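After this line comes chain A, so read on.
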Amino acid sequence: MHDLVQYIQSYLDSNQTPGAAGNIFWAVVYVLLVFVGLSIAVIAMNWLERKILAHMQVRLGPMRVGPHGLLQPIADALKLLLKEDIIPEEADKVVFWIAPFIVVLAAFTVFVVVPFGPTHAITDMNIGILFMLGVSSLAVLGIVTAGWASNSHYPLIGALRSSAQMVSYEVAMGLAVVSAIMMTSLNESNTGTLSMIGIVQAQLAQREWFLFKFFPLGIVAFGIFAIAMVAETNRAPFDLPEAESELTAGFHTEYSGFRWSLFFLAEYSAMIAVSSIAVTLWLGGWLRPFPNALSGPTWDLAFSLIPGLTFLFLAGMCFYSTVRMPKHPLFRIQTMGLAGFGALLAAIGLVLFIPAVRVRVSDIFWFSAKVAGFMYLYIWYRGTFPRYRFDQLMKVGWKVLLPTGLALLIVTAIWGMRSAVWADVVVPMWLGFVDLLRRIF
Partner candidate 1 sequence: MDAMLNISTLHYLVLGAALFLLGIIGVLTRRNVVIVLMSIELILNAVNLNLVAFSRYWQSIHGPNALHGQIFAIFVITDAAAEAAVGLGILIAFFRNKETVNVDEVNLLKW
Partner candidate 2 sequence: MNPNLAANPPVATAFFFYGLAAVMVIGGIMVITRKNAVHSALALITTLLAQAALYLMLYAPFVAGVQIILYAGGIMVLFLFVIMLISIERASKERQFNKLWLIGIVAAAALGGLLIAVYTTTSKGRTMFVERPTSYVESQNTQAVAAFLFDRSTGMYMFSFEIASLLLLVAIIGAVVMAKKRI
């Protein structure tokens, strides 16, 4: 028993990810934490998307279930779980069954290597980013099989569209990622890394987010990735596979109830996953803003207070809304619920001020805040853009993003190795040229 406690406690001082420390207990804990956190994030994202989109579109969004519709996602999830499970008669039953699980597995597995902090990752793989890209590309298998197994025209077209789209944009995405990875190798030993944690540490060591590295190369790479990741997750304006007005619902037309909700879950966690990649590669991962410029204990303290203050601010919003609630007795429960939610947020905020918690959690907070920014972008796109047509989508992918990515890759490589290129290529060539001229004349 003592050994067990020792085993569990030993990790806390080890300053490693559970995977690296080889601590199975904490690995399991982290897996559960990530799973629960992801589910909560998806639920929150669902509510936020509906509310934000609603307010962009001059309407209120969900208002009835819970105060300001806070319980709406839960009600929806319950509804989906209780719905009748329909499998089309002509469908390929086994494949129809498996397809959503492939998508969900692919979307969830990538979080094994997502670094929420220097030690807050389930594990740190040597091939981290490759693993993320590879596993997230498996989702396309689920989509293709879902469309095929439905044995119907619209899902099949949706599946073919989606697979073509995802495979195409993976290429551009990969090129952008490679250009960021090359930036990690700019150190004394010239060794880059694919490890997610290593990439963030490289940004810390180079005192610069890769977004601003080699201006404007980093921004261009980030731009390519930011476009490709929207296409990769099949979201507006690249939501052709599920283009409602054309293909009814694309590859998941025939899906309903629980299995449909799995696709939904997978879509949102894939969004979070690709945003995590973008945050890790270009936006400094868990690093707080200005880790080098504004360093020192005072700044550290100031920045570490922000998580708690954010929650207190949200709690304040809740209390303000509570005061503004109609005073009618019918709204009593809703008012109480909102006040309770505010109290919960305030409690979380206060807990985040405890020094021991503050130190451990601020990484996670900054990472999540950056990812949340991307989530807002996704919603914003959806509210703003019309949908691309398929050939235009392919044109953007292959004729714009891919050449740009290739050129970017070469330029980044040359610029990153500019001293070597100068010494080994340009100068010898120039000398040879001069020599040639001298021989001729």
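These made the cut because all candidates are chains of the complex that A comes from, given by their letters.
Going forward, a contact is a pair of C-beta atoms (placed from the backbone, for glycine too) under 8 Å apart; a residue touches a chain by one contact, two chains touch by 3 or more; residues count from 1.
None of the values given here were measured: they were computed from a predicted structure.
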Study note, to complete from the structure: Whereas the rest of 1 or 2 do not touch chain A in this complex, the one that does is 2
Review point. For chain A, which residues are in contact with candidate 2 within the complex?
Key: 16, 20, 22, 24, 92, 94-95, 98, 124-127, 130-131, 133-135, 137-138, 140-141, 144-145, 148-149, 156, 159-160, 163-164, 167, 170, 191-195, 197-198, 201
